[in-house]
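Apart from one protein chain that is not included, each protein chain of the complex appears where it belongs.
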Amino acid sequence: MSPFLFWIFALLTLIFGAAVVINRNPVASALSLVVSFLGLAALFMSLNAYFIGIIQVLVYAGAVMVLFLFIIMLLNLRAEEARRINWLATAGGVAVALILLGQIFSVISHLKFAQNPFPPLAGLTVDDVRNIGAVLFRNYNLPFQIVGVLVLVATVGVVLLSKREPR
Amino acid sequence: MAITVSRPKLNWRERLYLPAIVAGLAITFKHFKNLLLGRTKVTMQYPEQKWDGNLPDYYRGAPALVRDEDGRVRCVACQLCEFICPPRAIKIIPGEIDSTDRFAKVEKYPEAFDIDMIRCIFCGMCEEVCPEQAIFLRKDYAITGFTRADMVHHKEKLLEIGGVMHGVVLKWNKKK
Partner (left out) sequence: MTPESFLIITSLLKIVGILFIVILPMVSYAVYAERKVSAAIQDRLGPNRVGPAGLLQPIADMFKLLLKEDFTPRAANTFYYWLAPCLAVMPAIITIAVVPFGSTLFGVPMVIADVNVGILFVFAIASLGVYGIVIGGWASNSKYPFLGGIRSSAQMLSYELSLGLAVIPVFLLVGNLRLTSVVRYQIEHGWFIAPFIGDWTNPWKWLLTIPMIVSFIVFTIAIFAETNRLPFDLPEAEQELAGGYNTEYSSMKFSLYFLGEYAAMITGSAVIVTLFFGGWHLPGIPDGSHGWIFGLINIAVFFAKVAIIIFFFMWVRWTLPRFRYDQLMRLGWLFFFEIALVNIFVVAAIVPFIQ
């Protein structure tokens, strides 16, 4: 992928990521998060990881965020918009973020393979869906099943909790 | 008192919905096919096809003023129709007939006679109430105009629609 597209999508992801925090309106925040996810998905795709990219859109942007939006709209959080910005907390947050960024940079720059240029990607021939499936079901079958059971338990629990008491 | 309507119990075939859906689709498709094959009677294509020839005699279209066989406007400006008209569509300005006139005996004639066709509801009260049988509901129904003023029928227009009416009101003739 051309660096031009990379910068566009990277900027999209970052700007809207920041917008999630900056926006006072919860719905606007949620929508910014969706756009940020879309940018992230595009970045994944630029690395030929089509499956991860599309799952990012399908699961996060398409399902999880819709539910979020659903809840936010139902709650109608007007109070949040009126709240004053606490400058001290903001400054602290920015400082923490900057320190974290600096740390990540310094750690990565000390890693040995970070000095090497990124290896060129293989052509479009790789079937990443098949690869992921194979790895998931051959090498990590047991953990995968355990996660499945865990999710099932959580689902049943939610159904039980949300059920009305029989009168 | 609230009445509880019992829901019918559906058997498994009905609850599957599909047989009913297929039956419904078959019915609608039959209509679709029949229309395409020209077997369905469809509604009249109005501006091209008209039904004017079949209008019954008692059809209530636009009200109009009539003249008698002498060419005299039959209306005597008694203003009964103006009074009876439910939506107040009629406006009459009476005038006096000259004493030298052949019909001086009539005394009054309508100087202006306006019917606002936006207001008129084609009820026929004016025709019914008129002692002179001077106003009749004719068969015109397509009354159009671009402005409100266009929609007011003045005396000339009313007479034009009405034409000459031979008939029973003879009391203004000389002989009587």
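Per-chain numbering from 1; labels A and B assigned in written order.
Methods note: contacts are C-beta pairs under 8 Å (C-beta built on N, C-alpha and C of every residue); 3 or more make two chains touch, one makes a residue touch a chain.
As the structure is a computational prediction, the values presented were derived from the model and not from experiment.
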Contact with the hidden chain (one of B:His31, B:Lys50 or B:Arg88): B:His31
Those residues of chain A which, in the complete complex, touch the missing chain: 27-28, 31, 34, 50-51, 54-55, 57-58, 61-63, 66-67, 69-70, 73-74, 124, 127-130
Contacts of chain B with the absent chain, listed as residue ranges: 21, 24-25, 27-29, 31-32, 34-36, 40-43, 45
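Assume only the chains that are shown with their structure count from here on.
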Chain centre separation (chain A, chain B; CA means) in Å: 70
